[in-house]
Structure formats: structure tokens, C-alpha cells
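Would you mind keeping the following structure in view while I ask a few things?
For this view, one protein chain was removed and the others were kept in their places.
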Amino acid sequence: MEFLQYFGGVFEPLSFALLVFGTIGGLILGATPGLSPTMAVALLIPFTFQLQPTQGLILLGAAYTATVAGGAVSAILLKIPGAPANIATALDGHEMAKAGQGAKALHVSFLASGVGGIIGVFLLIFLTPVLAKWALAFGPSHLFWMAILGVTIIGSLDSKSFVKGLLSGCLGFWLSMIGYDDIQGAQRFIFTDALTGGVNVITALIGIFAIPQVIDMFAKGRQPMSVSAITIEKQSLGDSLKLLFQNIKALSIGTVIGSIVGLIPGVGGQIAGLVSYDQSKKFSKHREKYGTGHPEGVIAAESANNAMVGPSLVPLLTLSIPGSPTAAVLLGGLLIHGIFPGSDLFENHPQVAWTFINSMLIGQVLMVIFGIWIAGYAARVAQVPTAIMASCVTVLAVFGAYSVQQSMGDVYIMATLGIAMFFLEKFGFSAAPLVLGLILGPIAESNFIQGSMIANAMDGPAAYFLFGPLNLFLIALVFASIAYSFLMSRRQSAVSLSEPSSEVGGAQ
Amino acid sequence: MKLKVFGAAIALSVLALGSSVANAADYPERPISVMVSYGAGGATDFQARIVTMMAGGEDFLTQPIVIINKPGAGGRVGWNWFATEAENDGYTLGAYNIPHFVAQSIEGGVKYSADSFEPIANWGSDPAVVVVGKDSEYNTIGELVDFAKANPGKVTLSGAGLYVGHHIAALQMEKATGAKMAYIPTKGGGAAAMKAVIAGDVIAGINNLSDAYRAREAGNVKILAVADLERNEQFLPDVPTFMEAGYEVDNSSVNFRGLMVPKGTDPAIIDMLAEKVPAMFEHARVKKQMDAGGSPLKIMTRAEVQKMWADREVYLTELLAGLK
Partner (left out) sequence: MNVTHNTSRAQHVFPALCVLLLSATVAYLSFTREPADAFLFPRLVSVVMLALAVWNFIRAAKGLSKVGSGISLSVLGRILPGLVVLCVYVFFAAKYLGFYLASFITFFLLFSLYDPASHTNARSWMKRIGVSVFFMLVIYALFTLLLKVQTPRGIYM
């Protein structure tokens, strides 16, 4: 209970002001298309130059927490996921917003984020020494199997056709290989100069999700206001809380998966949201409602991506190994202040370490309060006339894609992928599996190549990739996941065959 | 009417955004970006952030410096962009890493060479060191090399990528000792290479002195040798050089970091930067923070860097030809 002694530090006037500033700033930055938590934290580092280390960390910790949750705002309202973590949130959240339930979606998203986030930070507080060993247990072979495990959910994720889902995933894999290959330095599939840097995930996210949205708005033509008018449902906090606790199963699945995935260095938060969305769908009684504006989907995704925050810092704080891109930036922020994370951090600078952790705890609470507060207003975005909305999203997408790496090439890639995705979507291909392929491709490839190199120096690839308890456990999970998807698609096709009304519907 | 209003709106926005006409006398009138071709949180990135943090001061550039990361393929992605796309208006600076970009341009397949860039000033030099996990059975470089000689190809060595300082150090080490080893380039740069050592994925690793120093302070690794001409008295006085251990590995893998601009930048702007930037690197606060991170400062002026680039180019061409 050592951390309790250091709560005082969080409530000093300047520290608390920074905490509030970091939270509000983080929500705004997180909601801006193109600004992932990683970039938002990097952008805030210069602000910490003038501060004491502890205060600087409070600012960064609060901002990290809030940007992860803030990404849900643009995912729900504009269908532009701020970061890979929010992709799954967009799937159901945006459908809810389109139906006028934006406030409800935002409420449950922030509440689920808060619950997941607080549990995640508690894991960081109480289990750090145990978890640090667990995080290190994942070598290249295990990360490779983790990526394959991720691949197995591609077919079942937000797709009406199994073949087209897998094909979308393959397209994503291929896109991830464009550019210089990271290990050999060879040039692959570089057809034009813009592709030299490869396809950045954030850029691709903006294009693939935002641009088809915009074109769909074009497709509505000059629609009179009366047709597109949406009544925004009011949502009381009490109802939202009730809704959250009715979906305790999705909340628990999200939190557990988020915490576990967050711990694994290199996989981290990117896939936590999608994996838990998929799992919660598999365990749900209302599988068919996923993707149509079902609050369960939002809860599972958002609780997972905030639960990931605390555990993802375990390897950083104990071993000085950044487990995620954002943790790497935080490490830079710490080093600039002359603090080295590592086993001696908690002994030599307990003040710094615990104040930072506590600030994330309080930050979660503040994030929920401010999030709920803005939800009612933010939901009105759905009422903005289609023409203005289309123009806003277009310009935001271009600015967002450019600011990822300040590169025109990224803007071209964003628009090209976006326009292609619009047409592909019209013929049953889907965005989520494609993005998952894009994220998992590099993880699978680099760990496979690296693992093979290490294996060749040791006992050969078979022994390296196939043996050892953790490998076997992960391989078993891969097979279980494939078997489950297969059974489900069989059962589904059996159901749809027995219902004549749906024979023109789903593919299988 | 329509046209008038339209014109007025444009005039208004011109007013709001300020004039965009730039010339050397007013330089700099807006924030300056520095492109770093490695990821946020890596050694080059955080050092660049430290050494540029005083840029906004009255005595220096009077405008803040913003870091942009363009990571990928050991730096190739960022430097390609810098050579081909970056504007040469003085508002886009880049961080260079020697020997990385020179070695890559010699190897080919990239769109830059030492002639594509104009150096401004150097801020640091970071030698490559050999690290092993804290529980490793090897306590000296001799023990590791002996094992490698007895078991050719069995020693796995992690490093940040191909044709970066770490890889050159590994090639030199293999050549000098005659022992065959397996160099494993990692995707996530120095941090990922260090993780592989700490987690025991590989037997040993080559990493930056600054990162290794911090990892040793945290109690995670042992440092066996440093690939430089002299010991680093400031941070690692107890670690021998390769030469002292009896292996002919010199300082050609030492990682020099500094700032540059694209070719074709206004000479007046280059002169102004070349004068102000080294002074900015020498600020007491920069020194304090660099020391705290275990990062050796080595400030060199534009003329010194030009000479160093030219020397390295000749030297690396020979070295890489000989190592194949």
C-alpha cells in the first residue's frame, strides 16, 4: 500500500492543474484524426522541459490516459479511429451515433474506459514484479504465434463473407510489406516515390475509415435537411451506468484481454481493442447485433484499450524496456529529465514513480468526468448537415494524414486507399480485417525472420518455433480459435438455410 | 458580388495566416522542424530532443524546434525523404547518424549520399559496446570470443539493423577475431535489440554506449567491450576497448549524431545555423541532461563535420569492401 503515501503529490495545486490540463488536452488531441496517443505524448514532451520531473510525468501520464479514451470520440462521431486501439470502437459506436445515440455511445465508451483503465493501473501497482517476468517471457517465436492468433480472428471480424474477410486481411498483409523491408533493407513493391516509407498504419486508418464515409455522404446528393435530420437522444448518466452493468460480461472480457495483451511487448495496445471485440462477440448471445450499433461492442473495445495502458508500462518501469510505441516516447520523456526507469526507480525515486502512477489513477477518473460532460454536446455532431460534414472530414483527413509524419506521400496513400476501400466495401470487402492485416503483418514477418535467424544459429527452426510450453500453449489457442470460427460459420449457415427469408443475405 | 466576397475571404485568411514570403534576413520567423530517421524514444530521438530544447532562446534560434520522426529500414526511409522531398528553405533540418547513412549509400539502393546534405554541427558520439544479460556466463569479451571460436555461428548478436554502426562493429568483430557469429538485426532499433539481450532471446548484443550504460545502471546487463580507440572515462571507466582486449576493432562504428540541411539551402541560412547551433549544444542545461542519460556530448563545428564526413566516406568504402 506504499502508493497511498504519495497521493498528496497529485493534489498539490500545480500538479492537479497539470493533471486537469493534461486530461482535457489529451481528450482534444485524442479526438483529432491522425493524432495517436504516441504522437500526442511526443508533442507534449517539450511542455515538460520547464517542469519538475514529477510534474512533467503527471502531465504525460494524464495525457496518455486521456488520448487513448479521446480516440473514441472521433471513432464514434466521425468513424475516424484516432489510433489502432479505437478501430473496434468505430464499428458499433459510429452506427449508434448515426442512429442518434451518440451520447449513449460516448457515455458507455468513457465509463468502460474508466473501469478498464483503473483496473489496469491497479494491476500495475500490485503485480508489477510478477508481471515483469511474464512480459520478458515473450521471444520472437511467441510473438509470431501471437500474430498468427490475431490472424485467425480476421475471417470472423466484421465480415459478411468468410472468403472476402480473409482476402481483405491478405490485402492488409500485402500493404504492410510495401516499402523498405525493415530487416534486410530491400525495396519491396515501391511503385512510386510516395511508397518508399511504406504504408503507415495511422495514415491507412484515416483513409480506410474516413474517406468511404465521405464518399457515402456524396452519394446522398443534395439531400434536404428534413430527410437527414436525426433526433439526438438524451442520455442520463444513471441509464448509462445501468447499461454498463447490464453488459458486465463484455466489460470483463475487455478488461481481462486488454490487460493481458497490453503486457506483451511489441503487440501492445494496437490489437487489444479488436481482439476483445471479437472475443466478446464470440461469447455473446447477440452476435448478430455486433456491427449494427450494439453497445456491447463499444464496451468491450474501450474497456480493453484503456485496461492496456497500465500493464503496458510494466516492462518500462521495471526493466526500462518500452513495451509499446507510447511507452517508448514516455521513456524519452523520462530520460530528458534524467530519470532512468529500471529496477532502482521504485527504490531511488519512489516519489516520482508513485506520483506518476497515482496521477494515471486520478487521470482515469477525471477523464470519465470530462468525457461524460462533453458527451451531450459532442453527440450533436451527428446533426451537422451532410454537406458540411463531408467537407470537414475531407479536410481533417488530409491535415491528419499529413501531420502523422509531415509527408505528402502519406496524404496520397491515405486518399488512394480510401477511394479504393469505398469501392471494395460496396462489394463485401471490409475495412477492419484489412487494417488488422496491416497491423499484424510486420509483427508476424519480423518475428518470423528474426526467429528463423536465431533458430538457425541454435537447434533449427522446428525446435525453436514448435517446442516449449509457451509456444505449445499459443499454438493450441490458434487451433482453438480456428475451430471455433469454423463451427460458428457452420452453425450460421445451418441457421440461414433453415430461414428462407435470408437466403439472399449472408454469403455462407 | 460573388467574386468580391470570395476575394475578401481570401484576403482575410491571408491576413490571418501571415505572409509566407521568406528570406534569409528574417530567418527564422516560424518554428523549425528536425527530421529524425528513427522512432520516438530511441537514442537519436531523445538526444535530438535534449540538444534542441534551448532553440527558442534569444541567443539561439529564437524559434522552437519540433521533432518529426520518420522511422523505417535503419534510417533509409527518413534520409530518402530528406534528400528527395524535404524543402531547402531552412525550416526543415535533419538529424544525421554517421556511419549509418554513409555506409547505406555505399551499399546502394538509396537516394542519398554524403553529397545530398550540408552538415550544420555535430552534437554527440556514441560508441558501440558489446552487452550480455546480467546472468550470462561470459564476463569478459575474451570468454565470449573463445566460445564463438569453439562454436562457429552459434553466438547470436542482436543489433539495430543492417549497415548501421552496430552491424559494422559486428562485422569488424568477426573479422578481427576470426570467429563466425550470427548477427540478428531487429526491427525496433536499439531498444528492441537491448530487449532481446535482457530477455535472453540472443546470447549477446551490440548496442549504443548510452543505452547500455542505462541498462547496466538498472542492473540488467553486463558490458564487455567498447568499440572505440579509448575507454570512455566518463561513463564506463571499467570497460576495456577491443584493442586492449587484443582484437583489432577500431572506432569506425562510433555513432556520430548531428544536424544537417538538404543540399541547396541558402548559404546565408547555413552560415547562421552553423554559428548558432553549436552554441546551443553547449548550453549548461543540455550538458546536464545529456550526462544524466549517459550520452557522451561531442560538439563539432560545420567545418569539422565536413572533414569527418569526407574521412568516413573514404574509410568506410575501404572497410566495407574488405569485409565482404
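Every chain is named by a letter (A and B) in the order it is written, and numbering of its residues begins at 1.
One rule holds in what follows: a contact is a pair of C-beta atoms (placed from the backbone, for glycine too) under 8 Å apart; a residue touches a chain by one contact, two chains touch by 3 or more.
Since we're looking at a predicted model, the values are computed, not measured.
Enquirer: Using the contact definition given at the top, list the shown chains touched by the missing chain.
Expert: A, B
Enquirer: Touch as defined at the start, partner being the missing chain; which of A:167, A:208, A:274 or A:435 qualifies?
Expert: In the full complex, the listed residue that touches the missing chain is A:167.
Enquirer: Of A:130, A:219 or A:463, which sits in contact with the chain we cannot see?
Expert: In the complete complex, the chain left out is touched by residue A:219.
Enquirer: Touching the hidden chain in the full complex, which residues of chain B are there? Just list them.
Expert: Touch with the absent chain occurs at residues 1-2, 5-6, 9-10, 12-14, 16-17, 20, 30-31, 33, 64, 66, 91-92.
Enquirer: Where does chain A touch the missing chain, residue by residue?
Expert: Within chain A, the residues that touch the unshown chain are 32, 35, 43, 160-161, 163-164, 166-167, 170-171, 173-174, 177, 181, 183-184, 186, 188-189, 211, 214-215, 217-225, 385-388, 390-392, 394-396, 398-399, 402-403, 406, 408, 411-412, 414-415, 419, 423-429, 441, 444-445, 448-449, 501-502, 504-507.
The rule is short, and it goes like this: only the chains that are shown with their structure count from here on.
Enquirer: Which chain B residues qualify as touching chain A in the complex?
Expert: Listed in rising order, the residues of chain B that touch chain A are 33, 39-42, 45-46, 49-50, 53, 64, 66-70, 72-74, 76-77, 80-81, 84-85, 104, 107, 109, 153-156, 161-163, 182, 184-188, 191-192, 194-196, 198-202, 214-215, 217-220, 288-289, 292-293.
Enquirer: For the complex, give me every residue of chain A touching chain B.
Expert: My answer: residues 38, 42, 45-46, 49, 136-140, 179-187, 193, 196-198, 265-266, 319-322, 325, 327-332, 335-338, 340-344, 405-409, 442, 446, 450, 453-454, 456-458.
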